[in-house]
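Here's a structure for you.
Every protein chain except one is present and positioned as in the full complex.
Chain IDs A, B and C follow the sequence of writing; residue 1 opens each chain.
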Amino acid sequence: MLQVNNLSCERANRELFRNLSFEVSRGVALRIHGLNGSGKTTLLRILAGLYQEFEGDVDWGEEHYPLYIGHRRGLKALMSARENLFWSAAINGQKTKLSEVDEALRQVSMGGYVDIACGSMSEGQCGRVSLARLFLLHNPVWILDEPFNAIDSTGVQCLVERINKHLSSGGILVLSSHVEVPLTNLQELELRY
Amino acid sequence: MKRMVNRKQKTEPGGCALKMGNFFHRLGSPRPFYELSGVVLPVAGVLTLISLVVGSIWALGFAPPDYQQGESVRIMYIHVPSAIVAQSSYMMMGIAGVIFLIWRIKIADIALQCAAPIGASLTFLALVTGAIWGKPTWGAWWVWDARLTSTLVLFFLFIGVIVLRSAKDGSEAVGRATAMLAVVGLVNLPIIKFSVDWWFTLHQPSSFSLTESPSMPAEMWLPLLVMVIGFYLFFFFTWMYRVRTEILKREHRSQWVRSIDDV
Amino acid sequence: MKPHRRRKLYFLLFLLLSSGGAIALTLMALTENINLFYSPAEIVSGVAPVNKRIRAGGMVLEDSIFRSESDLEVRFIVTDLQGSEFTIFYTGILPDLFREGQGVVARGALNEDGDFLAEEVLAKHDENYMPPEVMDVIDQAHGDLQK
Partner (left out) sequence: MRIILLTVKRDLLLYFRKPGDIFNPLAFSLLVISLFPLGVGPSADILGEISAGIIWVAALLTTLFSIDLMFKEDYEDGTLEQMILGREPLLLVVYGKIIAQWLVGGLVITLLSPLLGMMFYVNTDGILATVLALMLATPTMTLIGSIGAALTLGLNKGGVLIAILILPLYLPVLILGVAMIDTATAGDNYAGHVLWLAAILAISIGFAPLATEQGIRISLSE
């Protein structure tokens, strides 16, 4: 469970949000939305533990390592889809077989691209490869920054299915998105300045 | 991570209440510091002026020449204080860096940032006066020995801190990176201090120590002491002046800064 | 023990090993002479290498300075005040502070005869400062004692 109390953040002398308090229980997704520059990405980075210049209290309840996918996708252009995912698993302390990696790629319909370097893929294909991490890794907390950008409608559908499965098994999801998301257990948070 | 708690002190409304209990806490936030330093600053300025004027006249006009170095010994009255205060200011920067990295007190970042240019100038002064002094006494402007080289490194470290801090103005991450650099650079201080004892060097060992009486007569070390105090006060005065300016710069949007009309 | 606790312990041990190793190596290093600086005793006893560029120094012996009439050549004896001494030959301008009884450091090479041919002579000042009058008084006191 995630509990946030009195979270305030200022960037470049501009207040992004002040005294923000909310709670997200297990099995629930929180969608953060708001205009460009309203601090969505900063809030996600604070929750992930990357951005530290804030005031307030973020409590995850238990030790956890979030699966964070941000604007920078975390893929090496010079490594193949398979190598990239294998590395993602390794850095998460997860021992993975290559067959599992290939299976995850197949889930995002990138099964035919396992040996292609991510640098030579299209934007949308890269998005899919980075989302294949959701099928490979077992982190209970997901933090996704605009996961629906640049992927097509079948991709969206596939992602929604995976998210619902994650939530029903007691996971937590915090995501930012401009568009409405067809999720069952959805909580909304709008950032205004 | 499990839980992250960040509490930064906020700029409280109201003047500077000087109750000892939260004295240091309040001093750590910009506004009380600004108000308190406004009282201290003129006093420090007057004391700086007095001690530097008295010290200079005494040291340059009335202190005796050395039996061997003659009149050139008077360079000591500039060289030694500037070297001492330069090292102290790096020490202060290092401590401010540790404080900023651990407790994130904003004033520590400002203190660090404002000490660097003064420290760099004092180190430069120490190096230049040392060279001028070295020519008549040793016979060389500069020798590449441990004391001189490590002092040169000190100068470069100050420059590094200045350059890194100014890479992105006002960014707290850069502030912390700078603090980190200042802390790493602390290893140089013991090297400067002990270089004259550890390695063979032309530079004479320290004439002062806590355990023994100074190896120079009172009519020489007294003016030197006045000059050292004067340089410390000078550092303190200019540093505080810079800190106040920096506070105004950073807090220029806040109510209390806008309401100051005697700027 | 929890895995991350154990990891912390390992890391502390590693840090200890690293600093311990550094300290041990430093202590060993401090016993080695890396300055290529030799005292009069080392020069007289033959520790110092011949015909290599080294640095040597000590106190200039009283009444040992001989200047050439025609050029800047000068020769003087350097002592450690404990019985070891050697001669330095130098051609050039000596620093102002060069005088008898003062410390000097010379850079140059030792020849087969045990003489030091200097390329550069620097005066080393000690940490003692004194007004000239005081020095005179001390000298006088010394003189009185010797009488």
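Convention: a contact is a pair of C-beta atoms (placed from the backbone, for glycine too) under 8 Å apart; a residue touches a chain by one contact, two chains touch by 3 or more.
None of the values given here were measured: they were computed from a predicted structure.
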Visible contact partners (per top-of-document touch definition) of the missing chain: A, B, C
Candidate in contact with the missing chain, chosen from B:M91, B:I132 or B:A177: B:A177
Touch with the omitted chain, as defined above, among A:G34, A:P66 or A:G127: A:P66
Among C:S18, C:S45 or C:S68, the residue in touch with the chain that has been omitted: C:S18
Interface with the undisplayed chain - residues on chain A: 48-53, 65-68, 70-79, 83, 87-88, 90-94
Positions on chain C contacted by the hidden chain, ascending: 7, 11, 14-15, 17-19, 21-23, 25-26, 28-29, 32-34, 36, 49, 52-53
Touch list for chain B against the chain that is not drawn: 101, 144, 149, 153, 156-157, 159-160, 163-164, 167-168, 171, 173-174, 176-177, 180-181, 184-185, 191
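By our rule, only the chains that are shown with their structure count from here on.
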Centre distance in Å when chain B and chain C are each reduced to the mean of their C-alpha atoms: 33
Whole-Å separation of chain centres (CA-atom averages), chain A against chain C: 67
Whole-Å gap separating chain A and chain B, where each centre is the average of the chain's CA atoms: 47
In the complex with chain B, residue positions of chain A that touch it: 12-13, 46, 49, 52-64
Complex contacts: residues of chain B adjacent to chain A: 1-8, 10, 170-173, 253
Sites on chain B touched by chain C in the complex: 64-69, 73, 76, 136-140, 143, 198-200, 202, 204-207, 215-217, 219-220
